[in-house]
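Quick one: the structure is below, questions incoming.
Here is subunit A:
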Amino acid sequence: MTKFAKLSFKKDELNKELSGFFKGMLENGAVNAVLAPMAQPKKGVRLSLVTSAAHTAQVDPFAPVAAVSGAKIASSLTARPSGRKVAMVLRPCEIRAVVELVKLKQVNLDDVLLIGMDCLGRYENTDFAKFQEQGGTSESFLENAQAGKTAMADFDIIGACKICEFPTADNVDMRLCAIGAGNGTVFIEAVTKKGEEALDKSGIKSGESPAGRDEAVKKLVAVRTDARDKKFTEYRAETNTFEALADKLSACINCYNCRVACPVCYCKECVFVTDTFRHNGDQFMMWADKGGMLKMPNDTIFYHLTRITHMSLFCVGCGQCTSACPNDIDLMPLFRTSADKTQARFNYQAGRSVDEEQPMAGFKSDELVEVTGQVK
Partner candidate 1 sequence: MDLQQGSIKDLWKAIYNTGDLHHCFNCSTCLSGCPASHGDPPLLVRNLARKVILGLEEELLNDDTPWACVSCSKCEEMCPMDVKPFEMILAIRQWQSANDETRVPPSIVEIYKRGYTQAVGVNTDLRDKLGLPELKTITNNPEQLQFFREMLMKTPVVSANDYMFGG
Partner candidate 2 sequence: MAEKKPTGTVLVAGAGISGIKAAIELAEGGYKVLLTDASTQIGGILAKLDYQFPTDHCGMCRMLPMVGREYGSQYCMRKSLFHENIEILPFTEITSVQGDGGNYKVELLKKARLVDPAVCNEMGECIDVCPVEVPDEFNHGLTKRKAIYQAIPHNTPKMLLIDREACTKCGECVKVCTTNAINLDAQDEVETREVHSIVLASGVKLYNTREFEDAKSYAVSPDVVTSLAFERMMSSSGTYEGGVIKRPSDGKPAKNIAWIQCMGSRNRRQKRDYCSSICCMFALKEAVLAKEKGGPEVDTTIFYMDMRTFGKGFQQYRDKAVDEHGVKLIRCRVQGVMLKPDGSLEMRYFDPETNEFFVKDYDLVVMSTGQIPFETHKKWADLLNAPLDERGLLATEQYSKIKIAGKPGLFICGSLMGLTDVSEAMSSGIAAAGEATNFLTTLGVDILKEEEIAEPTAHERENSLVSVALCKCGEKVGADGIDYELLSAELLRYRGVGEVNVIDSICKAEGETTTNDILGKTKCNRLLVGACQPFMYRRKLKNVARKAGFNSSMVEIFDLFGIARRGMVEPSVGDWTLRAAREVKSDIERLKYKPALHVSTLPINQTALVVGGGIGGMQAALSLATRGVPVHLVEKEAHLGGYLGNQVEHTIDGLAPVAMASDMKLKVFENKNITVHLNCEVEKTVGTLGSFESKLHFKDTNENTYLHHGAVIMVTGGHEGATTEYGYGTSDKVLTQAELKKGMASGNIDAGGLENVVMIQCVGSRQKEGRHYCSRICCMWAIANALKIKEVNPEARVFILYRDVMTYGFFEQYYTKARTAGIIFMNYSLENKPQVEMVEGNPVVKFMDTVLNTEIELPADMLVLSTGVDPEESNQRLADAFGVTLTEDRFLAEADSKWRPIEFQKVGLYLAGTAHSPMPLKSVIMQAEAAAQKAYTYLSGREVHTAGVISKVKDALCIRCQRCINICPYGARSYDEVEKCIVVDPAECQACGACAVECQNNAAEVTGWSDKQLMAAIDAKLMDDLLMSTAE
Partner candidate 3 sequence: MELCLFLGCNTPAIRPDVERAIRATMPVLGIDLVDSDNYVCCPAFGAFPSTDIDSWLATSGWNLSIAEEKGCDFVVQCGSCYSSLRMGREHMMHHADKMARVNELLEPTGRTVTGKSKVRHVSEVLYKEIGPETIAGQVKKSLKGLHGIVQYPCHTLFPSEVVGFEESARAPKGMRQLVEALGATVDSYSRELQCCGGAGGFMKSTPEQAIEFAKTKFDAILDETKADFIAVSCITCLMHMENVQNTLNKRVGEERYKIPVFDYNQLLALCLGFDPKQVASICNVSRDSVLSRI
């Protein structure tokens, strides 16, 4: 049974209440640092690493923005561990990416207190700036979004969030619960023993649990799942030929931003910047000869297909690829539709569990016999 602590807040004081919690943890030595979305001095909210209790005042975990995936930050902080305890406040999609990165030995959770926040979606960076300009706050977002009103005048939460069926985080030590918490209330939930100890140390009293939460989450997931399935059907119809797919990707300039933004694209140095793809002039000429012309840069589709083969098994659907594209290519549905199939084939779900072995990560002679043709 998990433990809940209820945080009631007055108007415009959500973050103040929350900062008390983080401050408590830092001061009482539950952790040595906090990685959480923080309000930046002028505008914007960014993940920041806080080691001084005084700076916790800026926390804003529910801000509907994620400029970079927190999973990548988690990797930077822990792949070569500091030895200090960090509380990380991350979105569910980031946490699911973290789970994959743990299996790939890119994240080490030994010294991490993982805190997952309820996520109702995020805006693109530029839109979030507008949102703030238009007076939007995390509180207003939580309230409106729970009523289904995420759209602002000329923008809305990103497509990935609209079809995300994981608004709450699993595999965490603690959760920040907003969905179904009621107005003026959020809950802190301690899920693991580690989480419980941290909650106790933070000085926040545990007690009442959120009554309407399960129902509200269920409802939201149902809406999102419907939207997802609809999107899949649409997108598959739009990309059912190679030409249609090529068209979707035609704007690509090989800037590799999507690759950089992708939390599970974990290579140190991408194969696409190695010698393998550094061709001689005569090679290009030969390719040009074949069709009479050659679009340059030439391997844009190949690049994306390679990324799909590499990443679709790990894809958590965060939508950072779409956000990253300077040419507005909507890559998210391409990854999600293919991930849907590849993960189902192995009865795998990226981010579901740390203990689940990644598909094809071990040698099993009796796997995929329909492909290998062996009797088993």
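Here is the rule we use: a residue touches a chain if its C-beta (ideal position, glycine included) is under 8 Å from a C-beta of that chain, and two chains touch if they have at least 3 such contacts; residues count from 1.
The candidate set was assembled so that all candidates are chains of the complex that A comes from, given by their letters.
For clarity, every value in this text was computed on a predicted model and none was experimentally measured.
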**Request:** In this complex, work out which of 1, 2 or 3 touches subunit A.
**Result:** 2
**Interfacial residue positions of subunit A with respect to candidate 2 in the complex** = 104-106, 266-271, 274-276, 282-283, 286-287, 289-290, 310, 358, 360-363, 365, 374-376
